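One protein chain is absent from this view; the other protein chains keep their places.
Right after this comes chain A.
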Amino acid sequence: MPKSQAKKVLIYFKVHQPYYLADYKFFQKRSFAKYDAYFKTLNKQNGFARRIIEENYYPLNELLLRLLSNNENLYLHFGFSGVTLEQFQKYDPELITGFKQMVSTGRVNVGASTYYHSRSWDYSRQEFVKQVIMQRNLIWDIFRVKANWFTDSVHHYSNELAKFLKGIGFDSYLTTSNLGESLIYENQDVQLDDETQEIMLKNRFSDKRSKRLHVFNLGRVGALDKVIFDQSLLDTFLSTTEVSDIGITFDYNYAAFDPSKRNRYFRFITDLLENDNFNINSISVTDKQHRNNQVTEHNVSSYNDLTKSNQLQLEAISELYKLEEYLSRIERKRKPLAVKRNVFEAWRRLQSFDHIEFMDTHNWESKQNESRIPYDSPYDAYINFMNIVQDFNEELKKIT
């Protein structure tokens, strides 16, 4: 591996579990005593989520802790959503302990994101900022570290968002795919008010424009599995590519329901992280020396494609954000704090973008075979979501 010896690799793990929606029929009105009526938690009754947690989260934590302690040069990046950590605090405190142990090595870097894994930037800037602050506070409370870079797999990249993030103190921004495409990222910088910010952009695997930082977006779509799980193919890629830095993202949820695929996934992670052919230690998203070209809006417009969402998704998300008007009114009124907290919590949990992704009508059968969708079809996901949103709408009207 003469060439790949110089390669630097960034390893990123995405950790996210939403509050899954309760089965909610249109005519079965429940009392809205608390937002709980709309959601399932990670408790024992939620077989779908429990299985992902048991099959993937616990073994992955164990594996990564072992790899971190075996190799003092190993350096990892993590992106947690707030709703995930909050649920683990309640239902899986051992996982929190494991993550804390990792962070305490000083070699695990935790990123900031929206608390609810939402696409709030596109619909409500005010809401977006609140969720980012909530998230940063929770990261501090749990890990006692300051999240100073931003990671996001929900929003489409835009210079405006990048600039905004820079403005609120994030020097680096790792942005990922839209609606489940297999993508690779490229590292380019953006000039902002005479200061630079590091942007890692998604890019197609075959895209020749990728220059420096490649990220295999692992755990999103099966198409890249062959490349991803074949160590020799990866070695070939690494030894032939012109790029000097490579990034790989791993999803904690990947292949939880497919034992053989999961085993290959874990083995791949192990092989990769134990591989001496490249330096995993020496690259970091906060490392200022990895700066590259400017990003212009034009450069990324093709990845900023909202038309990929179907009508069901667009309608569902817009119905949800229409409710903000009622919520603001409730916030301004003299209402018990508990009532206010209750309705905001429900609204925010509904914003987790997973609920919208479950409505994707492309390739849903293969996703379903991998049991990444807790519904029989995207139509069922839409019906359930809309039933809840409509019910919530009526509740809000009553309160305002």
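Following the convention adopted for this analysis, a contact is a pair of C-beta atoms (placed from the backbone, for glycine too) under 8 Å apart; a residue touches a chain by one contact, two chains touch by 3 or more; residues count from 1.
Here is the rule we use: contacts and distances are computed from a predicted model.
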Chain not present in the shown complex, as UniProt names it (candidates "Sugar ABC transporter permease", "Glycogen synthase", "FAD/NAD(P)-binding oxidoreductase" or "Zn-dependent peptidase"): "Glycogen synthase"
Chain not shown: contacting residue from A:N43, A:S104, A:N263 or A:Q311: A:Q311
From A:K25, A:K90 or A:K397, residue that would touch the chain that is not displayed: A:K25
In chain A, positions touching the absent partner: 25-28, 310-312, 315, 361, 365, 376-377, 379-380, 382-383, 386-387
